[in-house]
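Some notes on the structure that comes next.
All protein chains but one are shown in place.
Every chain is named by a letter (A and B) in the order it is written, and numbering of its residues begins at 1.
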Amino acid sequence: MSKISLKAMKHSYLAEPGEDADWALRDIDIEWSDGGAYALLGPSGCGKTTLLNIISGLLRPTRGKVLFGDEDVTEVGPERRNIAQVFQFPVVYDTMTVYDNLAFPLRNRGFAEPDIEIRVRQTAQMLDLEERLFTKAAGLTADAKQKISLGRGLIRPDVNAILFDEPLTVIDPHLKWVLRSKLKELHRQIGSTMIYVTHDQTEALTFADQVVVMHDGTVVQSGTPIELFEAPRHTFVGHFIGSPGMNLLPCQVKNGVPYFFKNKIKTVSKSLASAKGASLQIGVRPEFIAFSEKGIPVQIVKVSDTGRYRIVETRHEDTMIKLLAMEGQEIPQGGAHIQFDPAFTRIYADGWAVGEERA
Amino acid sequence: MSPSASGRIPTDLTLEGGAFNLLLGTTLSGKTTLLHMMAGLDRPTGGEIWFNGKNVTGVSAQKRNVSMVHQQFINFPNFNVFENIASPLRVARQSRAEIDRKVGEVAELLQLTQLLSRNPQELSGGQQQRTALARALVKDSDLVLLDEPLANLDFKLREELRDELPKIFETRGCIVVYATSEPAEALLLGGHTATLHEGCVTQFGKTAEIYRRPHDLLSARVLSDPPINTAKIRKTGNRFILNENVSWPVSRALKAMADASYTVGIRPHHISTSSTTDAVMVVGKVLITELSGSESTIHFEVDGRTWVSQSSGIHAFEVGTEANFYIDVARCLFFDDQDKLVTV
Partner (left out) sequence: MSQKIAHPKAWLFVLPVVLLVAFNAIIPLMTVVNYSVQETFGNNLFFWEGVRWFQDVLRSERYQASLMRQLTFTGIILLIEIPLGVAIALSMPRKGPWVSVCLVLMALPLLIPWNVVGAMWNIFSLPDIGLLGRTLNGLGFDYDYTQGPLAAWFTVILMDVWHWTSLVVLLAYAGLSSIPQPYYHAAKIDGASTWAIIRYIELPKMKRVLAIAILLRFMDSFMIYTEPFVLTGGGPGNTTTFLSIDLVKVALGQFDLGPAAAMSLIYFLIILLLSWLFYTLIMRNEQQ
């Protein structure tokens, strides 16, 4: 096991890439330490699967290097990288039993049968597959098959990392939840580096200690789930993470003070002077807006009940603002006043949070 | 408007226009079968389907004025978006002016106006599914059936369309039936829900009402994500006894409950990690913690059962340690030995 670093990486599927749009990946510099749980999060087409395939060795990057520890593995094929990968759709060897499926990666590497049996039984126990060890893999349900794919990744004692490419896509929501926590638990038990690719923020945020948010082939922000939630560096992160996403409101600055229409807004963003000429937005999450005695006057437009909380859509002038009200909390009728929590309200200039380094 | 479907499912359903009618259940719970029967693609083995006072049980799909949208994005690959949307109107031999007008209207509604001349394979998943929806809408069907229409889309796109869908159907007179396997989606869409389990409708009613007052344990389970926590509990005199350490007084509303053994159902967000008034404390061993940035999901073990607590904010615990959890007992649900909700 070792740390994984991607250095000055660029990738294009074109033979002679020129401008930015030709690149599937741009300016990737990532370092992942040994034993961590990481997630690559982004919408489809953002380059996350390309990046994963570069790490596993199925793709060779156009520029840049992949390092495992200090060893440059850019040119090394997937079979010699000691990587395990679980794909979106379950891959099982149909003619084999569950046992043989699990044993397959070990047999290919010349392990002795008694050792194999021990590891197969351990892995099957972790994944609750013990009772089905000797049934044919072909007839099993999607989630059982995905567990087998998972098991073939977990069974090898020597892997540098286990990569997951949207592994819960074909799983029923009820079981998704179970498998998700299972993965988290397995990470704790096994302790190998795990990299999880998904478009689903819930999966990414609950699984990973460190989440890399990708957009248009580049990393927008990398941080803990809490950092991404509380201090998004880019409006894309604010919008993409959180459900509903961050409110992005029009902003004017007068005498160095930000205004939302006629309302003065307190924020954490300092040195607004640096953002001169840029288009400005106020970003605040629905979680950090509350009803109050005074503040910004709003009309309540719609309330949707999710059981645990209600999403309240309100309007000020022509701008919609969403906020959350917990179960049992009183929601005023018609008109009301709201207040933003200054500690979690930011100003964004051309998309980037003011006063923070641009990527 | 009241078609009622009483198929192989031993419950009568009467679905009405105005709000979404949701069919909620896992894969193979019978959602698609039910939709197919309403569409006229399959015929029920027993029972009848009535639509607006007419028995339509044996009537084929072509004659039913139904539209259907599937989980996979199904469009004609060799037609552009305009022709795709116009196809049902062409079949109905409408005039060119009429077709132009209707397609224009629906495209506007679904934000497809800029894309009308493109072919489906040049569109993103969300745009393809919007095209399929537009085709279903343009027909002015009496009945629109949506079979997990958002399941194949990205998380954020799903969120956007989920917001748009009720608005799109708001002004139309048709009955909308929407099948989903996600409880969260059902709650967000609101309207009425039929919870399905192994081919049976376990409950039908206002979505939020089923969530707060499920008739039985099955319905409570179907409409919950994460799964509802359950445990055996005893009522003795004026106390509920969970185990030798945890018990609480019976509230006035439940005084009439008979002394017996019950199953208590506690939704994960009714178990908190911080103390509140009237909350009852249980001690549990922390198994997994999932901190998503805005909320904490803690899996813990009590009396050999795994329970889940979900709360806003960040509450970190060391895995393997004992921690205190607080049950909001006023919101607990009690089910009798038949798994029916106790009502007094």
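We take it that contacts are C-beta pairs under 8 Å (C-beta built on N, C-alpha and C of every residue); 3 or more make two chains touch, one makes a residue touch a chain.
These numbers come from a predicted model, not from an experiment.
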Option from B:T33, B:N84, B:S141 or B:S272 whose C-beta touches the chain left out: B:T33
Contact residue for the chain not shown (choose from A:T95, A:Q125 or A:Q189): A:T95
Chain A residues touching the omitted chain (full complex): 56, 58, 77-79, 83-85, 87-89, 91, 93-96, 104-105, 108-109, 136, 149, 152
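Following the convention adopted for this analysis, only the chains that are shown with their structure count from here on.
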In the complex with chain A, residue positions of chain B that touch it: 26-27, 124-125, 154-157, 159, 181-184, 187-188, 190, 207-208, 211, 225-227, 267, 269, 287-288, 290-294, 297, 299, 310, 312, 314, 319
Chain B partner contacts - residues on chain A that touch it in the complex: 43-45, 172-174, 177, 180-181, 184-185, 188, 199-202, 205-207, 224-230, 239-245, 285, 287, 304-308, 311, 326-327
